[in-house]
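With one protein chain held back, the other chains of the complex are shown just where they sit.
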Amino acid sequence: MPSFDVIVIGGGTNGLAAAHRLQSSGRKVLVLESAAAAGGAALGHEFAPGFRSPGLAHVANQIDNRVMSGMDLARHGLGFVTSSVSSTALSATGDHLVLEGAAGASIKGNLSDADRKNWLALRKQLLSFAEVLAPFKQITAPRIAKGAGNEFGKLAKFGLNLRMLGKADFREFLRMILINVYDVVNDELTDKRLKGLLTFDATLGSWLGPRSPNSLILLLNRLSGEVAGQRATLALPKGGMAAVAEAMVKSAAASGVVVRTGAAVDSLLIEDDKAVGVTLANGEEVRAKLVVSAMNPKTTFLKLIGPRHLDAGFVKCIGDQKSRGAAAKLHLALKAAPDFRGADLKSRLVIAPSDDQVELAYNAVKYGEVPKRPVMEIVIPSAHETGFAPTGQHVLSAVVQFAPHKPKAGPDAARAEMLENTLAMLEEHAPGIRSLITHAELLMPYDIEARYGMVGGNWHHGELSVEQMLFLRPIAGIAQYATPIEGLWLAGAGCHPGGGISGAAGWNAAERILREVRA
Amino acid sequence: MIYDAVIVGAGHNGLVAACYLARAGLKVCVVEKNDWIGGAAVSRELYPGFTYSNCSYVASLFRPEIMRDLELPKFGLQILPYEGGAVFMENGDYLGMHRDHDANRREFARHSKRDAEAYDRYARDVLRHCRFIRPMLLRTAPDPSSFRPRDLSELAWLGKQMFGLSEAAMYDMIRFWTMSIGDFLDEYFEHPTVKAYQAVASIIGTALGPMSPGTAYVLLHHAMGDVDGNVGAWGFARGGMGSITKALKASLEAAGGEVRAGNGVEKILIRNGRAVGVALENGDEVHGKRVVSNMDVKRTFLRHVDEDELPGDFVKRVKAFKIRGSSGKLNIALDCAPTFTALPPNSPHMKGDMHFTDSIEKMERAYDDWKAGHYSADPFQDMMIPTMIDPTMTPPGKHFMSCFVQYAPPKIEGNDWTDADRDGFARACLDQIEKYAPGFKNSILHVEVRTPRELEKEVGLTEGNIFQGELTFDQLLFNRPVPGCAQYRSPIKDLWICGSSTHPGGGVMGAPGRNAASEILRDLRAPTKDMSEAYAVL
Partner (left out) sequence: MNVMKTTDPRLHYLTPLKQTPFHPRTAAENRLNDWGPWAGYTTALSFGDTAMEHSAIRNTASVYDLCPMVKYRVTGPDAAAYLDRLTVRNASKLSVGGVHYTIWCDDAGKVIDDGTLFRLGPTDYRICCQERHLPWLLDSAIGYEVAIVEETEDVAALSLQGPCTYSVLKAAGFDVADLKPFRMRTFPFDGGEVMISRTGFTGDLGYELWTTPAHAIALWDHLFAAGAPWGIRPIGTHALDIARIEAGFIITNLDFIPVDQAVREDRARSPFELGLEWMVDFDKGHFTGRRALLKEKVNKSSKWALVGLDIDGNVSVEGSIIYQNGKTEVGTVTAACWSPSAKRNIALAQVRRPYHESGNLFVEVYALRELQYAKLMLPARVCERPFFAPPRRRTTPPAPF
């Protein structure tokens, strides 16, 4: 058994990114992944004979450029079918609106001139804010304290960029930073489809409705993402999101990282109050100088470490960290192409008839209920490439919101109700689609938790909301990847800057470790 | 006659501003559209022998510095702290509130032993946030986009306040300011009714539900007041809320100021880009060197100023200013005190605020109705019977009941309120009370129902918003009412604003009026010796 400098727990995108970065700096890194293959939420699976899902995530909007180039993912097989997936705001009457280019640079469909003009102005403003915020994703969250090792150069640049917006936009930035997305779109736009799409995008993956204060910043976060060298775009990797995971695994292996799959970590080995390794589920002990957990913070602290090694207040705060997931994942095996009243199946199809409908769909989850009319985004990977479904047949992948993570009706009844309501919505927009379904799989947030270990089914390993951002992520006191246990570091989506198939949190963590820990 | 200042609207903030200006030697005239004065702080006899606080109904936020500066006790103001409170529960029980610490703990313990012992920590944490914010109430918010020395020094002051805290406390503060009261309370309490009681202050006057981020701050807005130094305590103004404005008017007149009631402002007169007075509805003009508007920012600039006098960006922002009303009110004359079946006889709980919403979920569902453009089917009520404490408002044995109700939208599904809507709204409220106090309806002598429609028509609060603008971060501090225009000034020279649309916002607080006067006097380089700085937080 070779000895390792670093053990990374969890072979998802963040774990792999951190492992690669640390290995490249000359450390010997072992990644321990409990599943049969590394890749985490990027992995697809065969949900019906001959039908493969593209992954829990099904479209890429932010693959960290440091990860992309640092791991040379292109050389390890990551290509894109397209890096500019359009978005179609579906209408039940076929009067669709198609947003093309980065963040909807142009819109096809019936839209008033005023809305067209106002949209472009709003888009420009939001993108300029997103541009200012983007660099934050690639630094360790600053602490408001002396001697916190803050990256002052980058922070100063942020301050400068903020002022460079000009007085008017600087003021608008301060006004809008904690505003809700509903008010913003209603101040500027009238078209329900467009407002529905924007509010859907802002609240995707969150536990907020469009009218919840602090929801605009989530849209800005989305717009600040970059993939394949483009800001605010949507890309489809060749082979689905699983291809991202596969390229990362290959790259990590090529750099010398050892990835052990089927290796579930049972607990952290702590000696003299320092992390010295891990104990696997099979009882095997693996030791290393450092341990990096890319697992959920709750899992890391409450399960792998356990309260006995932690302070009581800290345990309480970790318990209070909010991690409610409200997105369900639908996979349909279709025996023929569905018809969304003429919409381009290569587009990202969004069913969010209006901003109010998005809000209404959110209402239900507040009480652990299933919405009557859920909203969703649909990707049909089989419309782009083969390999997902038998020829002539299709896979429909949809993220459906909002689904309760702790349904009052119980998990099975809620899943059944959610599936029925979702299919009814689909039928409304694609008449006849129900008769094409040969198999349906709906993963509720609790199913996602069971499968991917995301507590509450939340993609971000903890809600990405203002009170859990930056120095408050995952909780105050451990926002810089270091933990109260010497030798243990965090690198998962629960850390700044959150989740998505991006690798940013893992890369940031590795950079921080390299800076703080002498080799 | 050219006054030094013409104040538009004899609400509490207009009168406070007028008082300070008059005391500094300015010739001041306050014009008021109604035949009575007081704005939303009024006592009115709407049923023979019964005095109603028919808008605002309790006091706590009114700054003690102002009461003292303007000698309001000398002019008749008395604040009476209240004694108890209760949430009536669906299961027939209730959760009571007591001034006595141990009684409060035992009451909580009836429902949850854990919560009983969690309350002190909770109260401590909220108090910490109050202590932080209180000194900011009597200061003008700095403009963060400005490089003027005054803004920079004020920003530095804010920074100093912030850095006076430990790192952990700063994070607690930032979390608190940005999270929902529901999430905040979950960290302390387990019992739904305990949480519902604490959440009350976080939704009053607000177009948000307790699960909306930002509501923890609204809680603070209601908790940072005090009665005689008892932070967070509330009380009644003896004789109704009009006693506050009556005392202000008397104080103003003693300082040589005038009030002209009965004629509203038609137009703010602007000559060569300067405000020079107002034209009244009856055609009279009142001229002044400056005009100070106590009306909300929308009413001031969109109704009483010609749009072409204003920069386009400013008009756009004012138009987008969020001022959605969320509440209505029932003012009820009662032949006798109601009997709440849950309460023991002669209980102190009726001498305070009473509620029927026993969980955050019910409160939030009431808000969902508002979002959908309806009044709440199962409304949240903040119900008081001031006459349980104040003997001056009704004949002996009779009572005045004030029911503040949420939620009531400015429009019903996009349409104006009809009388039928209003009656349905009232019925929902009265039925709710009747459920917990059978026979209550039979004791009703008179009901005044006020939806946002009535509130706007009578008091002039746009969309019936009691705070002259919502209290979300995009409309607080330097953002209130409009970024770049948050220092009581407007784009028009000599036109000032002093109402609750400005920092630090709504409630019968008086701070906006006082701060506006402070800015005017500063511009005049006039002495402000009669104006106290905020009391130090020791």
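Residue numbering begins at 1 within each chain, and the chains themselves are lettered A and B in the order written.
Here is the rule we use: a residue touches a chain if its C-beta (ideal position, glycine included) is under 8 Å from a C-beta of that chain, and two chains touch if they have at least 3 such contacts.
Owing to the predicted nature of the structure, the values given are computational and were not obtained by experimental measurement.
Residue B:A103 is the one among B:A103, B:A233, B:A320 or B:A337 that touches the chain not shown.
Here the missing chain is touched by one residue of B:V6, B:A41 or B:A118, and it is B:A118. Residue B:R131 is the one among B:R68, B:R131 or B:K316 that touches the chain not shown.
Of the listed positions A:A48, A:V315, A:A337 or A:I437, the one in contact with the omitted chain in the full complex is A:V315.
Interface residues of chain A facing the missing partner chain: 273, 302, 306-316, 319, 484. Of the residues in chain B, those that touch the hidden partner chain are 94, 96, 98, 100-103, 105-107, 110, 113-114, 116-118, 120-121, 124, 127-128, 131, 165-166, 168-169, 188, 339, 341, 343-345, 347-348.
As a working rule, only the chains that are shown with their structure count from here on.
For chain B in complex with chain A, the residues that touch the partner chain are 144-145, 162, 167-168, 170-172, 174-175, 178-179, 183, 186-187, 208, 211-214, 313, 320, 322, 361, 364-365, 368, 371-372, 472-474, 478-479, 483-484. Within the complex formed with chain B, the chain A residues making contact are 143-145, 167-168, 170-172, 174-180, 183, 187, 208, 211-214, 320, 322, 356, 359-360, 363, 366-367, 465-467, 471-472, 476-477.
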